[in-house]
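Before any comments, here is the structure.
A protein chain is absent from this complex, but the other protein chains hold their places.
Labels A, B, C and D are assigned to the chains in the order they are written; within every chain, residues are numbered from 1.
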Amino acid sequence: QGQPVIGLITKTETNPFFVKMKEGADAEARKLGAKLLSAAGKTDGDNAGQVTAMENMMAAGAKTILITPSDSKAIVPAIKKARAQGVMVIALDSPTDPLEATDALFATNNYKAGELIGQYAKAALGGKPAVIATLDLFPGHPVGAQRHNGFLKGFGLPAPDAKSNELGGKAAGVVCMADSFGDRAKGQTGMENCLQKNPNINLVYTINEPAAAGAYNALKAAGKEKDVVIVSVDGGCAGVADVGKGVIAATSQQYPLRMAAMGVAAGVEYARTGKKVSGYTDTGVALIAAKPVSGVESKDVKTGMDLCWGNK
Amino acid sequence: MSDPNQPLVMQAKGLVKRYGQVTALDGADFELRAGEILAVIGDNGAGKSSLIKALSGATVPDEGEIYLDGQRVNFRSPIDARRAGIETVYQDLAVAPAMTIAENLFLGREIRRPGMLGSVFQMIDKKKMLQESIARMNDLKVGIRSMTQAVETLSGGQRQCVAVARAAAFAQHVVIMDEPTAALGVKEGNMVLELIRRVRDKGLPVILISHNMPHVFEIADRIHIARLGKRAAVVNPKKISMSDTVAVMTGAMTAEQLAPECLA
Amino acid sequence: MSDPNQPLVMQAKGLVKRYGQVTALDGADFELRAGEILAVIGDNGAGKSSLIKALSGATVPDEGEIYLDGQRVNFRSPIDARRAGIETVYQDLAVAPAMTIAENLFLGREIRRPGMLGSVFQMIDKKKMLQESIARMNDLKVGIRSMTQAVETLSGGQRQCVAVARAAAFAQHVVIMDEPTAALGVKEGNMVLELIRRVRDKGLPVILISHNMPHVFEIADRIHIARLGKRAAVVNPKKISMSDTVAVMTGAMTAEQLAPECLA
Amino acid sequence: MNSLTSKLPPIGTLGPFVALLLACVFFATQSERFLTSQNFALILQQVMVVGVIAIGQTLIILTAGIDLSCGMIMALGGIVMTKVAADYGLSAPVAIACGIGVTTLFGLINGLLVTKVKLPPFIVTLGTLNIAFAITQLYSNSQTITDIPDGMLWLGNTFRIGDTAIVWGAILMLFLYLVVWIALRETAPGRHVYAVGNSPEATRLTGIATDKVLLGVYVMAGVFYGIASLLSVARTGAGDPNAGQTENLDAITAVVLGGTSLFGGRGIILGTLVGALIVGVFRNGLTLMGVSSVYQILVTGILVILAVATDQLSRKGAR
Partner (left out) sequence: MNSLTSKLPPIGTLGPFVALLLACVFFATQSERFLTSQNFALILQQVMVVGVIAIGQTLIILTAGIDLSCGMIMALGGIVMTKVAADYGLSAPVAIACGIGVTTLFGLINGLLVTKVKLPPFIVTLGTLNIAFAITQLYSNSQTITDIPDGMLWLGNTFRIGDTAIVWGAILMLFLYLVVWIALRETAPGRHVYAVGNSPEATRLTGIATDKVLLGVYVMAGVFYGIASLLSVARTGAGDPNAGQTENLDAITAVVLGGTSLFGGRGIILGTLVGALIVGVFRNGLTLMGVSSVYQILVTGILVILAVATDQLSRKGAR
């Protein structure tokens, strides 16, 4: 029986997070002698594109499919069909809803990631009253909602639970919410407008590190970069470097490379022995901060750089 | 042919049409009698096309009144005029260039297939339309090989024949033609004059705009002379000379200076 | 005026142009002598426009040769013909409707501002262009109020005057006019004929396509009769009657049946 | 005369068809899995949603318009029909009718703005694109809806011809193309669509109510988007508020690849089907070849240009 074929479907092509994930999968597949097919949705949230990719990979003979679901619910029927044909489906990074729709989940908890930076931010501000701006992803995106709501929860504000797709916090001290699309330029524009709205902002939550970098630009232009705490999520190498430079106060680090490598290994195992993996494996979140605060566990920048994207 | 006792089929009073600072029609009057060929002549820019556009609903005049068979009408669009049985050949040839000759001839009144297919599904009878088109165009003796040719592939004159054939075929009440023979050869031009006569003989009045004085004098029952957006005079081609007509048209003479029997 | 000893300015041999199954030109010959007005007549679809499109580079013929002053030329585009000093008025009026009259007159050869502004920055001298436009259009006695009016707001005849004025103003070598008087009034038509004469008197030969026989007989030195994509005959309007000419044009008579002195 | 008529279809469809064939030949040499009936059934299934949207888009482009809102309207339709079924427990046919009703209403709004207020279609549909998206998010609370009655899913079910499982939705798409093709060719309103796109002023002057034709086209397009909503729900088994984000460009691409002019009045609806298939074949074939997705994008870019260039050349040949 030939080379095992494994499919990897990410949300988009362009997010460094998924690029790293693909690199990890590629390296592991080469090591284990498997053939890796990869595809992605056209935009974040493109469920139909992921369904199409899944069908095409099955047509190409993939027996294991690794997927970072763009839409945790909408993808489920397609996964069911695939599993009914004997394909092992593993969710990476984010779970499906219900969780049991896939054979296994290798993921970080985005809500948890949000909580960590929320807790950090609370401590970092000391007793100062918080004036918060959030730079979110875009309307309707679950990861955007989970990180945002987790952050509010960690900060001690009333927040929707992990399943909600709605952004909380409107009434509770968040003075400005803008969409950044996870993009540097749009993050910057959002921050500029927020500052215009309320110049006293002293805490900025950002969906990811490019948005954080954009926010920093805006704050710097306004001469406020020293007075504001920026927190973020992802823990990419560039992002951790920004933590080192003081651009970002703290970020929650996730490990896409690790998830992907584990997924590929499980796929090869399945092809060779017919044994499926199952259940939820937390690939971990860690808080990376240049200045640790008491009461919140964090790793330093050096460790963060070593681990960024899950290099090791 | 034309007889003062004939009823007025179309009448317009004090039509005004302004385009920004240009006044195309400046209080123009107009009268068309039953069963006549009325030629409308005038210098370039005298407002002939503007006049007939107002009469055919293609533009809505800013002021003035239009009567059809003595009834006040208010054409808001060419559809209204169509419904009233007025058929028009426009100077800038209203044809759909990418469509075939047959389709252009029948545009807006396609022949339906018999039965349900035609009435409910509005399916068209292409074969019949093709045959009819060939017949109509043969009337005009135009040497066009294929009715399924796109109009944009036709020569200038051939295109004009399509527009003329369409108007002649479908008019119920009045036919208006804005320079139908301008691009036509001698033979084709004569065919169109012949066609106009035949239409008139069917009893429909025809409004003919033309710069071709020999044509006008050959065929018109009365001549409406347009000048500077107004009606300068209506003359009788049987009584007036071509040079006097041109003199009125260019403003070298006024209507008052003409012998009374020249007026119509 | 026309003299067999005059050198041939333009000559074409065996031009063929096919559009799909339609053969617009079917081995047409053509000769234009220095300083003459050559009229080209023929039925609709006889291939007149196709012929002059080939001569002016607007289409590339499938077969045949074209000579300018005895030199073989190969016009791949209108630009080539322009460079050779050939100026053309096309039947379908090559104007840019949204641009002003002045701009259309000078399109492609705008007057530049003096000095660096003009030569390096290619800035145009709008004022001078406006003045020139007024002068040119006055030559044609067209009553157009404003040269900064968009061409699309002009009447059909006014538009034609723009195209004619352009060709007459810029020709260096040959002027070609495809039905320049078709949409014109009596006065304007005569002005154009006058203009054509003036161009000829400057020494430029003129090719005039027209369906207006009186015009043709009034002005032409020789008449080229096109028929079915070929040249049926070249006749001398001083010697031949109008009806014989029409007979050749419509195929009722052949060139051989004409008296030899009629041919030119 | 006959030979001229018989020449008309090729000019419109032969080019795209040649491009499609070339693509198929190429992929067949690259992957032995490509040239199977099962795989073609799969491709058909994958293009059915965009294929049906592209019918509406073709109608609009034939009138020299453009519709950027098509995908979002489709998404809204999907959310409405699934939510009505899931939340209010209405039966599938009623829920479907509600969904298609909403997309048709949006078509009507587009049409009214284009015809009555005389706004350019690009701007109108850019506006309704945003409006439909926002309503979709607000109405669905950005939640995917998954409790869908079976009666809404049967178009996603398959039947077998030999070994090949064909989805009903694909058959519906092919049927719609056939109907619209005949309607455009053989009925008076169909010819008026071409006339309006070809020369609106001339068409108006012949006495055709061009506004009514345009309005009808936009409304019909709304109906097709509604059918596409249903297909999308049936295909993915969910009402997805994030659906439809790229379908506008995809549909316009299919239309243009299929040889319809963006300036209106010229084109053949079957070309659009071929255009949609070209896109589907590329995506499928490249995945089968194991081309990674950035390279897929690169190759798609090159191939789109090549496909239309082939079309262009084959037209020249036909003349």
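Here are some notes:
By definition in this document, a residue touches a chain if its C-beta (ideal position, glycine included) is under 8 Å from a C-beta of that chain, and two chains touch if they have at least 3 such contacts.
As the structure is a prediction and not an experimental result, all values here were calculated from the model.
From the set C:78, C:157, C:205 or C:237, the residue in touch with the chain omitted from the display is C:78, counting the whole complex. Of the listed positions A:71, A:115 or A:136, the one in contact with the omitted chain in the full complex is A:136. Annotation: of C:25, C:38 or C:147, C:147 touches the absent chain (contact as defined above). Residue-wise, the contact with the chain that is not shown comes from D:123, picked out of D:21, D:123 or D:178. Chain D residues in contact with the hidden partner, per the touch definition given at the top, are 64, 68, 113, 117-120, 122-124, 126-135, 137-138, 249, 252-253, 256-257, 261-263, 294-295, 297-298, 300-302, 304-305, 308-309, 312. Although one chain is not shown, part of chain A still touches it, namely residues 13-16, 19, 136, 138-140, 167, 170, 176-179, 182-185, 188-190, 192-194, 196-197, 210, 213-214, 217, 221, 238, 241. In the full complex, chain C touches the hidden chain at residues 58, 77-79, 81-83, 88, 90, 93-99, 103, 107-108, 110, 112, 121-124, 126, 130, 145-149, 166.
Here, only the chains that are shown with their structure count from here on.
In terms of their C-alpha centroids, the spacing between chain C and chain D amounts to 49 Å.
A straight line joining the Cα centres of chain A and chain B is 73 Å long. Residue positions of chain B with contacts to 2 or more other chains are 145, 149. In chain D, the positions touching at least two other chains are 4.
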